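Only one protein chain is missing from this complex, and each of the others stays in its spot.
So, chain A:
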């Protein structure tokens, strides 16, 4: 899951970047409203974590932008203000959830999954397609009730495809979900991971749509 984090406090921002990455998220870290708007213009994000007090404006400005563009991005507002008025304002502006500082990283990760589930219309964390079942919390995959061992990238690709089983995801869409801007992507990295997934799950589970991308069988 690719997550945009907009937070100006360097210590919190650093903790979110490392903590969420270790919990399986692809984190893009930005510090100002301006940077965030520019990033949202060009890159799709599954979720955004927005701090309210930013040096050049309010996190709610970013939230309004996301809602006005009808982007498919779930939003969690991160705030040090716990007045009911402000929480209500945040939720009314279109936030899917809010969390008050200081907060627990695991709770934040769980809320990210929860808002994502809600946006996709799911009721449980498990995603099942055919004989394959994926648990994004423990990052485990089962086929015919047998545990499969997948690498981090392989898991991310599989989960991305299984979240939207009817959609065709292009290579660049998958790359955006897998890698942050700082990371080097090998030219055929996605193909390599798809190849490995097919080796483990059977060659027909992931289908190639010529000239478009990949989808599930």
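Methods note: a contact is a pair of C-beta atoms (placed from the backbone, for glycine too) under 8 Å apart; a residue touches a chain by one contact, two chains touch by 3 or more; residues count from 1.
Simple rule for what comes next: contacts and distances are computed from a predicted model.
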**Name per UniProt, for the chain absent here [options: "histidine kinase", "OmpA family protein", "Phosphate transport system ATP-binding protein" or "Branched-chain amino acid ABC transporter permease"]** = "histidine kinase"
**Request:** Determine which one of A:18, A:38 or A:88 touches the chain that has been left out.
**Result:** A:18
**Asked** Looking at the whole complex, which of A:9, A:35, A:58 or A:175 touches the chain that is not displayed?
**Response** A:9
**Missing-chain contacts mapped onto chain A** = 9-12, 14-16, 18-19, 22, 53, 55-56, 80-83, 100-106
